[in-house]
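To keep things clear, I will list the structure first and then write my remarks on it.
Not every chain is included here, but those present sit where they belong.
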Amino acid sequence: MKARVYVTLKPSVFDPQGRVVADALTSLGYGDVKDVRQGKFFDVELEGGDAPTARQRVTEMADKLLANPVIESYRVEIL
Amino acid sequence: MDNAVIDQAVLDRHGIKPDEYDKIRELIGREPNLLELGLFSVMWSEHCSYKSSRLHLKTLPTTGRRVVQGPGENAGAVDIGDGMCAVFKIESHNHPSFIEPYQGAATGVGGIIRDIFTMGARPIALLNALRFGSLETPLARRIFEGVVAGVGGYGNSIGIPTIGGEIYFDASYAGNPLVNVLCLGLAHKDDIIKGAAHGEGNPVFYVGAKTGRDGIHGATMASAEFDEKSAEKRPAVQVGDPFMEKLLMEACLEVMRTGAVLGIQDMGAAGLTCATSEMSSRGGTGMDVEVTRVPQRETGMIPYEIMLSESQERMLLVVDKGRERDVQEVFEKWDLHAEQIGTVTTSGRVRLFEHGVLVAEVPTKALTDEGPLYRRPMSEPSWQREVQKLPFDAIGASAAPQVAFMTLLASPVIASKRWAYQQYDHTVGTNTIARPGTAAGVTRIKGSSRGLAVSVDCNGRFCYLDPYRGAMLAVAESSRNVACVGAEPIGGTNNLNFGNPERPEIMWQLGESIRGIGDACRALDIPITGGNVSLYNETEGEAIYPTPVVGVVGLLDDATRTVTRQFRTDGASVVLLGDNLGELGGSEYLALMHETVAGPAPALDLSREQALQRLVIRIIRDGLIESAHDCAEGGLAVTLAESCFDTAFGVSADVKTATGAPAAFAINATLFGESASRIVVSVRDEHLNTVLASAHSAKVPATVIGKVGGDRITIAVDGARPIDVVKSDAEREWATSIEKKMSRPETRGK
Amino acid sequence: MKFAVVVFPGSNSDRDAWHAASQVLGEQAELVWHKDTALSGADAVILPGGFAYGDYLRTGAIARFSPIMAAVSRFAERGGPVIGICNGFQVLLEAGLLPGAMVRNRGIKFVSRHVHVRVEHSDTPFTAACRPNEVLELPIAHGEGNYFADPSTMTELDANRQVIFRYVTPTTSRSRDGDPGEGGDISDAANPNGSLNNIAGICNRARNVVGLMPHPERACELALGSADGRVVLQSMVKTFTERLTHHG
């Protein structure tokens, strides 16, 4: 079973990495770049199990460890 | 794989010459199989066997009353009193840093840190010597950006302060950046442990990161039968894991204290192959290894891949039989697992088994000691004498001194390197006495009054103009920098970065440089305890400047009795120790203002150099001077300016015209000439006569050339005032030049 | 008094804190392994700088699960003084012992240099010995020191006077010698990492838990360039001894 957890900074949180990338792109001549936000994802491979259990367990992992609710939100996807 | 035919193509891919192959067959008395060929190819590689440089390295002075460990071990060690040793070595990671700047530099730092704690020493400081192409090119900026981030990313995370280094930018490094990292460690003399395998039947343990296909040399892997097996999944790029290294470092230092570890070695270049053969060779023993016991990160790895992998953060330990548990416990405390992969034998051979089946058997000495040794032909380049001439009449009009002054301050070679070192944690450990950018790195030793100073130096331009003298100048400068903080030089290491040694003129540069290092170290009484050689640094036949980076370690009896380049007292006298000869050969002034790299390298009289260094060490210990700064790139004018920077003071000086250059260039030669053996010190009035008297009795020329104070930098030459600027303007140029250049857009594209 | 310095596997300033407390201040200090479950009678707890678990994920994210952290929380709940320095601050945030979170530095680079911070309130165990608005010169060394909290949390922090240190411009007069050292002003230029409102350190509502990014423990001896950090540790001692005299 394989699941992917997408973690993104909440819209209200300033994203320094995204900003730096956006600036770099603009100065590289991509004037049409309005905004860039950087996120991360985790591909979690699980021993056996079915989709629902996997989703439930991985959601738990995201709550506990993978994302920080103060600044981040996440989405779980079963691959 | 035994029946795999070893034809010319296979030999070529393994970089093994026909005569080398004959020697292999002679040594093992039969045809090697592919795995055995692989073992020889990495152990007999230039990197591991030093086949081109060894005969020359033998000529270096490696002994001295303080030397506890010379070349041959993972690092050198010198006695610093109180039963303690300074353990240090320098390593290069040049090519990997060109391929992937961040990871290349990071894993370079990781490698040298392992060399130090492998000796039983706790790493306490890092320095680096970096070379890049011109900062005007996007490629150089990208590599510079990545390398600095990688050096910081690894060292910061482990918590070893980076306390110094040097950075040059020159077109000759455009396709071959240099990343040399020096690590300094501290050990009790009796705790030093060697990388040797002793005692038949003792278990051999593997600990650290799992083994993947990282770093297996592409060429040696390209053999047909592997291609189907594992086509795309073989990156040469190693990725560093500083957290794993931190665990390894703490665990290894702790496990060594149990006394259950008889020998230990990191798996660096040539990985498991190098560690198993070197350890048993040093112990005069042998080793049996079951390769399938080696923890693997990837599936389907064959013995060839396991033995040649250069995955990072791995150690090999020989443990006292019966004490396995003690060792396991320590590693488990650090969430590491030590796996027994073999045992020490008396066979004098490395024997590899796959599921109990013997797959390779080679005499250890054949791999480590009987490798090829080349006395490669050397010949002075046809152009050498030519570039040593300085055609003043053909380089255009002498530049306006003040313009040249401001341009030099903004030159990346001279400008403040804070953009880089502010990315390095230099305060962790609470031992760093001198902040980067103010002097040689100075670290105190807790529990004693002592301190250690370290500097790494090399002016590649001088070495290009004259490899022999250039190398001597590198030793002199490194040692001088250490003396400028009041430390007595007690040991040295070196990293020889050169082009392709199969070209006689490159080999000549290498030979001359080693001769220069040897002569200078003998004269200045600095034993070489180790080092590293990096050859083939060239692209499309264009070699880098010969760059023998020299690292010198110095001892301070009282770590608090030290000074930096910074003036400290308003109205103090500025004194020049040494002669201002006005030599412009190979100077930054010529390169910058006249696009000329030519002329004789500055003269060097080693006995005068030594007198100068001994003098400055003494007057610093006696608390007679406020600051000390040696004259290097940009000459006297830049040294005076740098002595004002990061202080509240300006300076006004008046010097005599130097006679080293034709009249038209006299003033610039006086201000910007790069003669060796000069130090600018500042002295409070009450000590001035004592300092001048000590200089006189030490036969060191000493001239009062000015006073500290005001908010301008004013330098007069025989009354005329070629330089008169507001200090803060000059300082801004110097301080912000590199960050201005680095704030330009980047792409990954080369 | 007795300091407990928690040692996570990737701590790298643990010995620095231990050295400052025991060798410089001459107090008792003990290194406590993160797998331990008790603080063995400590009077104050220091969560040191470093990269507790490599911190490739989020700084401090994994450390909060270490066995010792339960003991640290209990100690804090009972009003025991806890200070988190740099990585220790990040751990306190992840553990929820302090509000807010850390984001990558504004410039995305690791920043290692000396900064100036103004002591906003001296009514915490870690600033009790400071003069009002005293400005301290301390080293920073971090890549993720960009403090963030949502607007409501920010209002609370101000309402409850929980912002303890702010990055300010250097003072003309060095802070420790006599002069109160005013002139340290909040400005964007003085902000090394983009922290909201130049926040360098905060405390909890009960004021016994403090976190800050700069390293006072690395600035306790003039030989190291600044001894301004000593007052932070001295504050702990002061608070402790005063407690004793009150209760004793």
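Per-chain residue numbering starts at 1, and chain names A, B and C are given in the order in which the chains are listed.
The rule we apply is simple: contacts are C-beta pairs under 8 Å (C-beta built on N, C-alpha and C of every residue); 3 or more make two chains touch, one makes a residue touch a chain.
Model, not experiment: these values are computed from the prediction.
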Each chain type is displayed a single time; count how many copies of it the full structure file holds and write the result as a formula.
A x2, B x1, C x1
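The criterion applied here is as follows: only the chains that are shown with their structure count from here on.
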Rounded to the nearest Å, the gap separating the Cα centres of chain B and chain C is 36
What's the distance between the Cα centroids of chain A and chain B, rounded to whole Å?
40
CA centre of chain A versus CA centre of chain C: separation in Å?
30
Give the residues of chain B that touch two or more other chains, as numbers and ranges in rising order.
none
Spell out the residues on chain B that touch chain C in their complex, using ranges where they run on.
149, 152-153, 156-159, 241-244, 246-247, 250, 333-335, 418, 421-430, 432-433, 435, 444, 446, 559-560
What part of chain A is in contact with chain C in the complex they form?
9, 12-17, 20, 65-66, 68, 70-71
Which chain C residues qualify as touching chain B in the complex?
9-13, 15-16, 19-20, 23, 35, 49-51, 53-56, 109-113, 139, 141, 143, 215, 217-218, 220-221, 223-225
